[in-house]
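Here the complex is missing a single protein chain, while all its other protein chains stay put.
Read from first to last, the chains carry the letters A and B; within each, the first residue is number 1.
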Amino acid sequence: MLNYLLFIATIGSIYGLLALSLNLIWGGAGMVNLGLAGFFAVGAYASALATTDAHLPIVAGWILALAAGGLAGLVVTLSTTRLREDYLAIVTLGFAEVVRLVAANEVWLTRGTDGISGIPGPWKALLGSDFNAVYLLIVLTILALVFLLMRRIDRSPYGRVLRAIREDAQVAQVAGKPVLRFKAEAFALSAGIAGLAGALYGHFTSYIAPDLFLPLITVYVFLAVAGGGTGRPAGALIGAYLLMVLLESARFLVELVPVISAVQRAALKELIIAVALILVLRLAPGGLLSERVPAAPRLPMEGKS
Amino acid sequence: MSLALQALVNGLISGTLLAVPAIGFTAMFAVLRFPNFSVSGIATLGAFAGYAAYAAGLELIGSLVAAFAVAGLVGLALDRTAHLPLVKQGALPAAIASIASGLVLENVIRLGFGNDLRGFDRPIARDLHVGDIRVSPQQLETMGLALAIMLAVFAALAFTRIGKAMRASADNPELAALKGIRPQRVAMIASFVGMGLVGIGGMLLGLDSSIDPLTGARILLSIFAAAVLGGLGSVPGAVLGAFLIGIAEELSVLVVGSPYRTAVGFLAILVVLTARPRGLLGERAF
């Protein structure tokens, strides 16, 4: 059980990084990235190849992943930041699919659908069964650093400009802010963080393959950010952990449902997740955390808890 | 050379089929102003509704009507309950909710039908040869149906009152409202017809292959690519985009190999949008 909890906590923290990444551009600058899984994959592959084929140290792999994700973000954003958000949504979705295709078909580089196995974990042999706990600590440390950076950005003049762009890009432009540059920077940073998350994932499970990076991951992260609260890093983080709890408890919940086949159980599980996302968006549009932002005081029950 | 010509013909045929759901998607966007990702689930739903009707003994046309009606009604219900209430917060929350409702549909179908493949029991005939080019009589039939549906849509938009109202409120909602067009009604009709067309598209694309809960997910990116290429919200644009994507996907088989088919559509979008950020035909609805 303990190993399972450590495992879920680690994966949850990696989703936390993804949520922070999405929150930066979605909550921060009002841009959307449906290609999150693609940047996640770019980072995972960069670090996996660097540490297996090129035998670089793991830390170098992680830095490389950050850079590769950021670079990919820059490329996508330079051709699309002029687009409206709905175009950006579709283009980024296409980007993730292209990344998956390249990973599956460029066998010489990525080993194709076989995937890359044997990705080293830090001190894995030395730690033995303590590896899960130590790795969780490493991921938590990185998560904390990124979180502090995000909070910093959120409260800095830079963050205010981003929010101004979110509210009205034209006004920001008129106010003399280089909107394109701000957007590109934010998007690249966000993509870099997603890349780093991918690297952390690969070195944890020791295996990556194109099948890992399905659009469903992006849906999960959106659920996390929407649920936790857009626009606040802490909300995104809480959302990511809640998502993990939901994903895993759905597994146990459907076991309680009698007399249905295994397929139906699996369908039911995905159904629960999807319905949860809709309900969160509908009933708690600001997410859990932003709800506390002074709004209409219409919660007479609140004092009771 | 004749290989390329053949690929062109193949692309035209698949482009025609793709045009139907692309029109549905873009028409909804024109009126409702958010990209509705639930088209993947709706296309699957249409395919299964049409399949059930066909298996129950309805003719092809009748089954298409069933696909249209079921997909339209369910799509309308989803728009009303899950997507449109979110549009006032912006296009994105609505779009994300629609991704979720697409997943809901996929899994409801899986709950009911399982993952088994199903196929329409239709005769398979040898191709007809016209010079060097071959076409299949069935594909001509499906293509004819798709063309007829498209014509009907265009005629409805051009000549009926509700069609004109839709175009008016797509171009300028405020002005349309001033003229006494009820935006609520137009939105509902856009949802119903748009989703219905997507459902028909799912069935048309499934007629020749087979259907399962992932049918819609497999064609989602092509539908988007077509609509974006032509200009989101432009019905003629969606048709043009669908033909271009259909042809590009087939030609790509000869040039880069078919695994990169989706990438070709994506590249086409990037190139076109860099030059024309509003798509080939801009965003005027009609």
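As a convention for this text, contacts are C-beta pairs under 8 Å (C-beta built on N, C-alpha and C of every residue); 3 or more make two chains touch, one makes a residue touch a chain.
Keep this in mind: contacts and distances are computed from a predicted model.
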Per UniProt record, name of the chain withheld from view ["Branched-chain amino acid transport system substrate-binding protein", "Aldehyde dehydrogenase", "Putative FMN-dependent luciferase-like monooxygenase" or "Cytochrome c domain-containing protein"]: "Branched-chain amino acid transport system substrate-binding protein"
Listed residues A:L56, A:A133 or A:L149, member touching the removed chain: A:A133
Option from A:V99, A:A209, A:L223 or A:V280 whose C-beta touches the chain left out: A:A209
Residue among A:L49, A:L64 or A:A267 touching the omitted chain: A:A267
Touch residues of subunit B, complete complex, unshown partner: 3, 6-7, 10-11, 13-14, 110, 114-119, 121-127, 134, 136, 205-206, 208-210, 212-214, 218-219, 249-251, 253-254, 257-262
Residue ranges of subunit A at the interface with the undisplayed chain: 1-5, 7-8, 11, 104-105, 107, 112-115, 117, 130, 133-134, 137, 205-212, 214, 216-217, 247-248, 251, 255, 261-263, 265-267, 269-270
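Basically, only the chains that are shown with their structure count from here on.
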Whole-Å gap separating subunit A and subunit B, where each centre is the average of the chain's CA atoms: 30
Residues of subunit A touching subunit B in the complex: 26, 30, 32, 79-80, 82-87, 89-91, 93-95, 97-98, 101-102, 104-105, 219, 222-223, 226, 261, 263-264, 266-268, 270-271, 273-275, 277-278, 281-282, 285
Touching residues on subunit B, where the partner in the complex is subunit A: 29, 34-35, 82, 85-86, 89-93, 95-97, 99-101, 103-104, 106-108, 110-111, 114-115, 221, 224-225, 228, 232, 257, 259-260, 262-263, 265-266, 269-270, 273-274, 277
